[in-house]
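Dumping the structure here so I can ask a few things about it.
Removed: one protein chain of the complex. Kept in place: all other protein chains.
Coming up: chain A.
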Amino acid sequence: MKPVNSNIEYDVAVIGAGAVGLATSYHLASKGMRVILIEKNYAGSGSSTRNAAGFRVHFNSEHNVKFMVEGRRRLVGFGGEMGWNPIIFDSGYLWLLSTEADLQEFKRLNTMWSSLGVGGRFLDTHEVREVIPELNPQGLLGGFYGPQDGTFHHDLILFGYQEKLEGMGVPLLESSPVTGFNVSSRRVRSVLIGSKEIRAERFVVCAGAWSPQVTAMLGVSLPITPERRELGVTEPVKHFIKPFVISLKNRVYFAQGLRGEIRGGVTDMFRKGYHPLVSTLEWTVAYAARLIKTLPTVSNVRLNRQWSGYYEVTPDHSQIMGAHPSWPEGLFVAAGFSGHGMMMSPLAGELMAEYIATGRIPDLMRPYSPERFDENRLIDEAMVF
């Protein structure tokens, strides 16, 4: 890392070195801009290393589907471009459906998905059990299989960006929490890290669940709430679960990684607010019971590790990307990905960089402007697990 000379003025200071901040910095630097990346802990220490590492194109909102159809291409192409293979596993997502209402809902959605070129397949109970014979068939009506979806490994995305940024000479300031900003004539002039002042033309807040805390220093309130969710992985067992499985009835999701570990969580247990990232016994017991209920053969498999992390949730479960006329000039935000930040990060970074470099809002990014909350143009997204 190069020593940071505070007399240097940067084109852009990116705050938050999670996946979104790293991707944004990388694309900005690729465009020849002078970028500095500021991180309060270490790169990836927030939610980027704490997620379930699944990707899907199947969302409730057409905007999000379009976003992830393109985003998926970025993920798949990541290894070729960055030299780090993020272990893309085109395993598909399998939704286990148990009620007629769920089935109808997926049929409705699949019409939209098919029109966008990412239709999936409906499986009857027999076909579901062909995919995973060990699934408990009790109460199962069928399943929806999304072959375009899959899993990857988040750490490798982070490593890839870090290596590129290092190579491009972009300073990454770790253990550097932002303590304030200097604003004059309604324009952000510099960011403060204790006594250190870093001047830049523009400031992009990519601090995930902590973004509201950063923008609050500028008097800007963001509609982002942290939701603490928990995850667990088992010891490695022989590979037998191919898709990423979500059981709507048992409110549990799980997937098997390439190390053989089964990782997953429950869909309906979370705590709003900046609660410490620790584990609860309540979750542990519920997850174990629901996983066994869905997949009885795992009873003897041992839970090996569990942890928690934040979803950075907005009112419409979709991200905020861009700037708002009421904000001080020079402030941009890419945050609030509501649990989808990791899979969206490569594309989100690219779009933010394009926007900042050219001033034009890319079409894919347009629906996510922060103004949508004033104009009541909320995105209809309910598929959050």
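What we mean here is this: a contact is a pair of C-beta atoms (placed from the backbone, for glycine too) under 8 Å apart; a residue touches a chain by one contact, two chains touch by 3 or more; residues count from 1.
Keep in mind that, in the parts below, contacts and distances are computed from a predicted model.
Q: For the complex's missing chain, which UniProt name, "Ribonuclease P protein component 2", "Sodium:proton antiporter", "SoxA A3 domain-containing protein" or "MrpA C-terminal/MbhD domain-containing protein"?
A: "SoxA A3 domain-containing protein"
Q: Given that one chain is not shown, which residue among A:89, A:181, A:244 or A:355 touches it?
A: Checking each option in A:89, A:181, A:244 or A:355, the one touching the absent chain turns out to be A:89.
Q: Of A:64, A:148 or A:234, which residue touches the hidden chain?
A: Final answer for the missing-chain contact: A:234.
Q: Pick out which of A:129, A:293, A:324 or A:366 touches the chain that's been left out of the picture.
A: Considering all chains, including the one not shown, the answer is A:293.
Q: For the chain that's not shown, point to the residue among A:259, A:272 or A:377 touching it.
A: For the chain that is not drawn, the touching residue is A:259.
Q: Applying the definition given at the start, please give the residues of chain A touching the unseen chain.
A: Touching the chain left out of view, chain A contributes residues 42-45, 49, 79-80, 83-89, 134, 153, 155-156, 158-159, 162-163, 166, 234-240, 250, 258-260, 275-276, 278-282, 284-293, 297-307.
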